[in-house]
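Apart from one protein chain that is not included, each protein chain of the complex appears where it belongs.
Going in written order, the chains are labelled A and B, and every chain counts its residues from 1.
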Amino acid sequence: MEVVTARAILLRGGWVAMAVGATTLLWGCGSSSPSTVDPHSPEASHIAGLFWLMLWMSVGIYVLVLGFVVVSFRARQSTSRERGSVGGAWDVPPIGDVSDRRRSARFIIGGGLALPIVVLIVVGVATVRTTNAVRSGPSVVKIDVQAERWWWRLTYPDNGVVTANEIHVPVGESVELTLTSDNVIHSVWVPELNGKTDVIPGQTNHMTFTADAPGTYRGQCAEFCGIGHALMAFVVIADLPADYARWLAANEAPAVAPSAGAVARGASFLASSSCAGCHNIAGTAAVGTLGPDLTHFGSRTSIGADTLPNTPGDLSHWLADTQGVKRGALMPQIDLTDAQINDLVAYLESLK
Amino acid sequence: MSVIATPGTTRIDDRTRPPGFWGMVILIATEATVFGALLSAYFFVRATSDTWPQGGIRPPDLSRISVFTVVLLASSLPLFWGERAIRKGRVGQLRIALFASFVMGLAFVANQAFEFGSLEFSASDNAYASLFVVITGLHGLHLIVGLIMSIVVQVKASIGWFDAKRHLTVTVFGLYWHFVDVVWIVVFSSLYLSAHVR
Partner (left out) sequence: MSLLHDRPHAGELDPVWEDRHGLIGFFTTVDHKRVGMRYIYTSFFFFFVAGLLALVMRAQLAKPNGVVVGPDLFNQLFTMHGTTMIFLFNTPVLAGFGNYLLPMMIGARDMAFPRLNAFSYWIFLFAGIFIYISFVVGKAPNGGWFSYVPLTNATYSPGVNLDFWGLGVIFVGISTTAGAVNFIVTAFKMRAPGMAINQLPIFVWSIIGMAFMVVFSVPVLTVAAALLESDRLFGTAFYDPTRGGSALLYQHLFWFWGHPEVYILFLPATGMVSAIIPVFSRRRLEGYFWVASSLIAVAFISFGVWVHHMFATGLPSTAMGVFSAASLVIALPSAIQYFAWIATMWEGKINFEPPMLFALGFMVIFLLGGITGIMVSSMPFDWQATDSYFIVAHLHYVLNGAVVFPIFGALYYWLPKMTGRMLNARLGRWSFWIMFIFFNVSFFPMHVLGLRGMPRRVYTYQSWLGWNWLNMIASVGAAVFGIGTGLTLINVLWSRKHGAIAGDNPWRADTLEWSTTSPPPDYNFAAVPIIASRHPLWDQQPLPLGVSGPELATESLGVTGAEQRQTPITGGLDASPESGMTVPQPSALPIMLAFGIAVFFAGLLVSAQIVLITGAAIGVTGLTRWAWHTEVDRP
């Protein structure tokens, strides 16, 4: 009776698999993940709606079609046979009469052509509608995003703000990102706000979204771009309009002047060291453009494209062991004494 | 192993095409795909480019190449003639035909080599230059392969390899040669003629 066992296992296995599958899927919502099914913008909501529609249709089709498969096991199995033995079970198959063949043909056309055509029309219509819904009109807030290896250079052209890895946007307003790259291909992806748009050298792409609630939404580069690809993240911070205005005003200003003590020591060290060749700190001698603008570094939440949180401890870790924290980063390992690191940390964190 | 049978239909027809012929046809299909891809690349880059040719390069000069284009295309004619001849068993006529087309092909390659030498740009200048050099160069390479094949066929002809019945090599070689000619028509229209169209 091993045949039956095999079939039973297959059946039971199928149910278990579906139960496990359903649970893991539900797991997709909630939690701390930057999840596509936890949308926070109309764009992402439209797509999530499309997803759920397709998901439930898929589950339906899956169960239906697999149901046919399982039933087909039983259909003509009434005669008992010994498995593997050459004999009854291995007879030359009959040709089958015309009505058999008609039945099969109807089944094949019905299941293989009619059913999918209906389903595909639904999917097609939903696709077109979602595409149109996601394509939005002109935006007021415009932000230039330049993908670097492996961080994001951000410019607010209307306000002259330059920053990195942390996109502040006002809640409820349509935001348009202008995406360019002068190196390799990257891709901008903030699952909770919108799908991906590639950033391709030699071409300017655009991406729009409207955050519908204040919060921090994690994004990450989604196109493989070399050694730093895994650690090329960023955050979108949706502020209430007032907070956003405050943030803009603060970031338009040049860097705060160093007070005394460690901060001042750090400032003068930075201005005279190689740091100044790569980093810009508006209002100081540091005018480099290779690395992220540090003018308001202290106000940012992360270091190294969301590789570390921005705390003094992590910053000294970053400075002491850049290549250990982010292998391949285009910031070289710089020989610094502990004292120098402390001073730099104090200064950088003061740049609110 | 018992029963024997003779097939119902037996067709004896020396015009049926043997595997070698079809092998060459399909090989030609892959080659055509290569050129198709390259020419698509040409027009793709052209469509995304503001100026064409790029970087101030002048469109290719037509006068000289037109003459040699005629020479190359004409080189197919002796081959047709030669194939007809060998079908009647006239090896001598075939040899003359092969030699004539060989000389015409050689002349074309020689001209290409000369034009390559006097290009006013190099393949690394910009994408247009790269496309031009690589596409015409690849065609030239095909022609050189054709010339080598022609030598083999000519030697075979001269030692009496072929007769009225057995001359598949000639047919297969002819196919290839005609293909290289036809490709040139497309390459010539795309790279030379169309570059003058604004």
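Observations, loosely collected:
To be clear about the criterion, a residue touches a chain if its C-beta (ideal position, glycine included) is under 8 Å from a C-beta of that chain, and two chains touch if they have at least 3 such contacts.
These numbers were taken from a predicted model, which means no experiment stands behind them.
Every shown chain touched by the omitted chain in the complete complex is listed here: A, B.
Considering the whole complex, the residue from A:E223, A:D239 or A:D343 that touches the absent chain is A:E223. Checked against the full complex, the candidates B:V71, B:V103, B:A127 or B:L147 give a single residue touching the omitted chain, namely B:A127. Set against the missing chain, the residues A:A126, A:L248, A:A320 or A:L336 yield one that touches it, A:A126.
For the chain missing from the display, the contacting residue among B:Q93, B:T169 or B:S194 is B:T169, taking the whole complex into account.
The missing chain lies against chain A, touching residues 2-3, 6-7, 9-10, 13-14, 17, 20-21, 24-25, 27-28, 31-37, 44, 46-47, 50-51, 54-55, 58, 61-62, 65-66, 68-69, 71-73, 75-77, 79, 81, 83-84, 86, 89-93, 95-96, 100-101, 104-105, 107-113, 115-117, 120, 123-124, 126-128, 130-131, 134-135, 179, 183-185, 187, 189, 191, 194-198, 200-203, 205-206, 218, 220-231, 327-328. Hidden from this view is one chain, which touches chain B at 1-13, 16-20, 22-23, 26-27, 29-31, 33-34, 36-38, 41, 44-45, 48-49, 54-55, 123-131, 133-134, 148-149, 152, 156, 160-163, 166-169, 172.
To be clear about the criterion, only the chains that are shown with their structure count from here on.
For the pair chain A and chain B, the distance between mean C-alpha positions equals 50 Å.
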